[in-house]
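As you look at this complex, bear in mind that one protein chain is not there, while each of the others sits in place.
Chain naming follows the written order as A, B and C, and within any one chain the residues start at number 1.
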Amino acid sequence: MNHSEVQNLLVLGGILFAIGLIGFLTRRSLILMFLSLETMLSGVSLNLIVFSRYHQNYQGQILAVMVLTIAACEAAIALAMVVSLYRRKATLDVQAWDELSETILPKDPQGDYPGMDKEESYPKLIPAGLDPLAKPVPSSMQATIEQASSLHESKLNESKTSSAVSEVNQRA
Amino acid sequence: MNPLPIDPKNLPLVSGDEFQGNLSQILLLVILLGTAAYLLLQHGLVKSKMMAASGAALFAVAGLMAFTSIPMELESVVRMCFSILAVAGGIAFITAREPVHAALGFATAVLSACGVLFMQSAYFIAAATMIVYAGATIIIFLFVLMFAQKAKLQQYDVQLTSPVIAAAVATSLLFAIAWSVSEPGEILPVKLDLTRPYSLAAPGSAPGEAMPPVPDPAMSTEQLAEFTPGKTSGLGRSMFTDYLLAIELAGTVLLVATIGAIVLAQKPERDPS
Amino acid sequence: MISSLLEYWPVLWPALAAIAVILAVVPFLGLYMTFIERKVAAYVQDRVGPNRVGPFGLFQAVADGIKIFLKEQLIPDHVYTALYFIAPSFSLITAMFALVVMPFGPVATDYQSGFRFMVAPGIDIGILMMLAISSLSAYGIIVGGWASNNKYSIYGAIRSCAQFISYEIPLGMSILGVVAIAGSLNIERIVASQSGSILDWNMFWQPVAMLVFFTSALAETNRLPFDLPECEQELVGGFHTEYSGIKFVLFFLAEYTHIVTVSFLTALLFMGGWHFPGLPGPSGASTTVLLLGLFVLLAKVSLVVMVIILLRWALPRFRFDQLMGLAWKGLIPLALANLVGVAIVLTLGLPKHLLIATAVLPILAAYYSASKFNASLAEGNTLRNGLRTQGAVSYE
Partner (left out) sequence: MPNLDSLIWFVPIAPMLGCIVCAILSFRGDKHSAHVPAIVSLLVAAACALVVLLQWNADTSSSGFEIAEGYRYLQIGNTSLSLSLRIDTLCLTLLTVVTSISAMIAIYSKGYMHDDPGYARYFAVFCGFVFSMTMLVLSHNLLMMYAFWEGVGTCSYLLIGYWFRKPSAARAATKAFLVNRVADTAFLFGILMLGYAIGHTDVGAGQGWFARLDFQNIFNAAPVLAQKHSGLLSLIALLLMIGAIGKSAQFPFHVWLPDAMEGPTPVSALIHAATMVTAGVYLMARLAPLTVLTPSVLITVAWLGGITSLIAAIMALYQDDLKRVLAYSTVSQLGYLFMALGAGAVKDLMTVAVVAAMFHLVTHAFFKALLFLSAGNVMHAMGDVIDMREFSGLKRVLPKTNILFAIGAAALAGVPLLAGFFSKDGVLAVLLDASSDTMVGSHFMALLGIGFVTAFLTAVYTSKAYFKTFHGPEKVPAAAGHHAHDASNVMLAPMAVLAVGALLSGALLGPTGKISEYVSKTPLLHHHEHSEPMWLLVASSIIALAGIFVGYTISHKPAVAQGPLKNFAEFGRNRLYIDWLYNVAIVQPMLSLARFLEWIDTNIIGAITDAVADLPRLLGLAGQRIQTGRVPAYSLLTAVGIAAVAIWIVTRASW
């Protein structure tokens, strides 16, 4: 174990980390993003083990065990989340999940995904912080509020009609 | 004869004086790798074969460079082979259009990294990584990928978000890491840590085999070999004495994650009507 | 480079020799196991079996081999070519690779120089290494199934995947008890801990572990009654539907290599390995004694192999939900209970005889599930409903 070996292996860990980073930033599939995270973690644990060997004690290895444990937890949770997300929108595209964006921003033009027309039936809340009745709403907000309320109403109507349809079906 | 020759008496002594910086080499390597990654990422919707080929060529050059920087010894060569395989697997992983290919690339990277870990005498970690990552995680993710796979490639499989910035950011981060590693710094001479007892428990209190005594410089080679890292029993002893709380905590986290995963993956309950 | 190779030569040549032995023997063994299987099957079904090629049909295996090697390489149009080719070889590679840490003859724990019946003796994590590598063998199947681009194949592959991952857990857990008793993960040390009288064999102290291990090992090797991934009646062969010729042989060989590995492991971990009453240990023994030990080990292994083959004709195939239920609701709790028992005995320093008490566990478990099953049958439920009350069937 000489210095240049340590150096080489640390750089190897760094390269794995960087590869994972690139993967995480560029890939759009949820699963591949998750695997990129795991690549980053394995780069880190490689470094830990090199240090462990270098210092001739177990501390690095034990930390690597921790990393492994956390990675396993992450895998379990991530898999469960991916499965439940896939059930919702039938896509693995991470860009399909941008409900938390600011409403004034345009939607990603490339963000189309199959099943996008299947809308969710959750009410959209108006932006918090202003009482729409008490004060004149800024014109920028006005459009948003109207949009949200009209969406909500259309949802209500939709759900009514759909329940009516299902009733008819049941009778049939 | 000891088949895995670790002679504690002849452990190499490293110190700051011995350092020979090969900064320029490493920086060149980093730049090469960054460019290669960028070029390989340019597959987009229309696969650019020229760019991919040049990226692969750059990558090959970087690999050759790395090879020339090491001494031609069996161990070093094997280690370097594993390293290059790991990096190649990683690159394949991030550039593959087909998600299953990408996952297999990741498996390659992880398995090669495990090879490196074996050569660092971290046997337990290596085996555990193989079982956990390669054996379980990737298999299950392959499983999901195969189920979610559509007849042809999806847009989100072939189109990448901001590859240029990503490559630049990662390269600069790698640059920082390489710089910090190659920076001449004061490195204290290290040898076997003989002063630290491996356990707070009284010797002989553990079942199975007697607890070894605290390492003593007067011990014979064979006895000292018992204390060298890489011995799984030593790792286990350290894990369950010095770091007991941390390990138990990790186990608890694992349990919680299991329960969480079960809850998350449940199908939403159907409407009774 | 060359000089460093020369430096390592004393360590290297025994390993190379052992590798050569394995490479030479295992395919041969696999080939002849098909023959044995056919013969046994024939006897079970009151037939004669292969008897045309050579005396007693002994060359039938060779003839089959030659035939299949010379077959045309059929490559379907719709497969993912590269992975389609890689999968079978990867399958065999992992199967063979698992043999690296497995002693196939008497190996002393003091590792005298020269040839040993093992490729890599003294690996600290021997049995763990074995598990790690065998966990990779799922890749061959799943990649082969996916690359075939065929519904039957992928279903076979995915079933296999689930089966592999599920059964790895009881497999590893059942070994832990043995490991705890021996105090080492090293297979040679585990075998060495069983030297002495016949009562030192682990099968007497760890009957539950042996049962669980053997059952999960059958599942890991995709043997009946656990051959869901390839069941001919449902999936037309599962993951190797699209494979023919030499590639099919590679899959087949991998499977038989697995059987060999599993049989060796059973013999080594639970049946005392090369130890036999009256036979001295391998440390410093003469060549005759070593050969005797080898013979003993092989005899035990053939016994296990014979049991595995006979089981194929004795038991029907499981349904998939039953398969999963067995692993998660039956074997894992049993293995865990066994491990807890061992831990208690070892930690408190109790006499070893108490370990036999764990043998009561499977009886209790069987009684419990049988009583529940009978109760639900007595209530006039159908068999399927009975299984549902057991939780074995899910209607999701």
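Throughout what follows, a residue touches a chain if its C-beta (ideal position, glycine included) is under 8 Å from a C-beta of that chain, and two chains touch if they have at least 3 such contacts.
Quantities reported herein were computed from a predicted structural model and do not represent experimental measurements.
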item: Touch partners, limited to displayed chains, of the chain removed from view; value: A, B
item: Residues belonging to chain B that touch the chain removed from view; value: 161-162, 165-166, 169-170, 172-173, 175-177, 179-180, 183
item: Missing-chain contacts mapped onto chain A; value: 21, 24-26, 28, 33, 94-95, 97-102, 104-105, 108, 129
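To be clear about the criterion, only the chains that are shown with their structure count from here on.
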item: Chain centre separation (chain B, chain C; CA means) in Å; value: 29
item: Chain A-chain B separation of Cα centroids, rounded to whole Å; value: 25
item: Chain A to chain B touching residues, read off their complex; value: 1-5, 7-12, 14-23, 25-29, 31-32, 34-36, 38-39, 42-43, 45-46, 49-50, 52-58, 61-62, 64-66, 68-77, 79-84, 86-87, 91-95, 110, 112-114
item: Contacting residues of chain C [partner chain B, same complex]; value: 1, 4-5, 8, 10-11, 80, 83, 111-113, 120-125, 128-129, 131-133, 135-136, 138-139, 142-143, 146, 154, 157-158, 161-162, 164-165, 168, 172, 180, 183-185, 346-347, 349, 396
item: Footprint of chain A on chain B - complex, ascending; value: 11-12, 14, 18-20, 22, 26, 29, 33, 37, 41, 66, 69-70, 76, 79-80, 83, 86-87, 90-91, 93-94, 99, 102-103, 106, 109-110, 113, 116-117, 120-122, 124-125, 128-129, 132-133, 136-138, 140-141, 144-145, 148, 150, 154-157, 159-163, 165-167, 169-171, 173-174, 177-178, 181-182, 187, 190-193, 196, 198, 228-230, 234-235, 238-239, 242-243, 246-247, 250-251, 253-254, 256-258, 260-265, 267-268
